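Left out: one protein chain. Kept in place: all the others.
The block that comes next holds chain A.
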Amino acid sequence: MSQEVRESRGPAVEEGAGVQTTSPKSSLVREREGGVDQKKVVFARPRGLTEAHTIYCPGCTHGIIHRLVAEVLEELDLLERTVGVGSIGCSVLIYDYLNVDMISAAHGRALAVATGVKRVLPDRFVFTYQGDGDLASIGTAETVHAAARGERVTAILVNNGVYGMTGGQMAPTTLPGMRTTTSPAGRDPALTGFPIRMPEMLASLEGAVYLARVTVTSPKEVLRAKRVLKRAFEVQLQGLGFSLVEFLSSCPINWKMDPVDALRYIETEVVKYYPLGEIKVPEGWKPLA
């Protein structure tokens, strides 16, 4: 431990004016001492993340996904020309967590809002961050038509299979048999139909050019998710059309599981219904291995 010091990375704070001042003690930034003057950064808070504490429950994967968004925005040098659109759900306060211009949209309407932004500012990078209730239920029409128009925006769908913020009700994505507060006997497809696989559903639309599903249940999956997210962002930067990345996420509180079990449940059960991988890539692109 004596070889390690904790220190904030100056420029991240200076350039992100308006962000809370970094306290070295509370900073997650860690540097390794390589000599008296030489330090090599091995892990740092991305400049795209503020230091605000999130409201997420223990074991929730929103934090990891936020970080991936921030890392990719930074790596593609997009932080200063990005407009993000948050939505209603657990991630409603994302505008506090990401250090870019942010708009908070009405429930389900993020892709209509993103459309308005992108049509006014076509050279800006525009993404939405939405839950499954938001994007796949109340906002289905906005999602389908933004994709059909080939809006040059990127949708990030965080699918945990329940309405988390309102306390764990059945979502359009809830797996058959899964118990929620509004499907107390387990979701019965005879009564409530079947879960929607959004990327597969959108895949027939010409305007939707990059559709993928990832998860963040392990470091390996996190790294893979980051590559996928970067490709989705690049699709927008190249003006190819609409892109969407679905993250299979956990909700330990509403699933009534401990965080580790929740991740294992994704890996063993959820992926059976929601297969991971790239569902659609632009013509001429090689799918990720």
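We take it that a residue touches a chain if its C-beta (ideal position, glycine included) is under 8 Å from a C-beta of that chain, and two chains touch if they have at least 3 such contacts; residues count from 1.
Criterion: contacts and distances are computed from a predicted model.
Of the names listed as "Branched-subunit amino acid transport protein AzlD", "2-oxoglutarate ferredoxin oxidoreductase subunit alpha", "ABC transporter substrate-binding protein" or "Amidohydrolase-related domain-containing protein", the one that matches the UniProt record for the absent chain is "2-oxoglutarate ferredoxin oxidoreductase subunit alpha".
Of the options A:Ile64, A:Cys90 or A:Ala105, the residue whose C-beta touches the omitted chain is A:Ala105. Of A:Leu68, A:Cys90 or A:Val113, it is A:Val113 that touches the chain left out of the display.
Within the entire complex, the positions of chain A that touch the omitted partner chain are 15-19, 79-83, 85, 92-93, 95, 99-106, 109, 112-121, 124-125, 141-142, 144-145.
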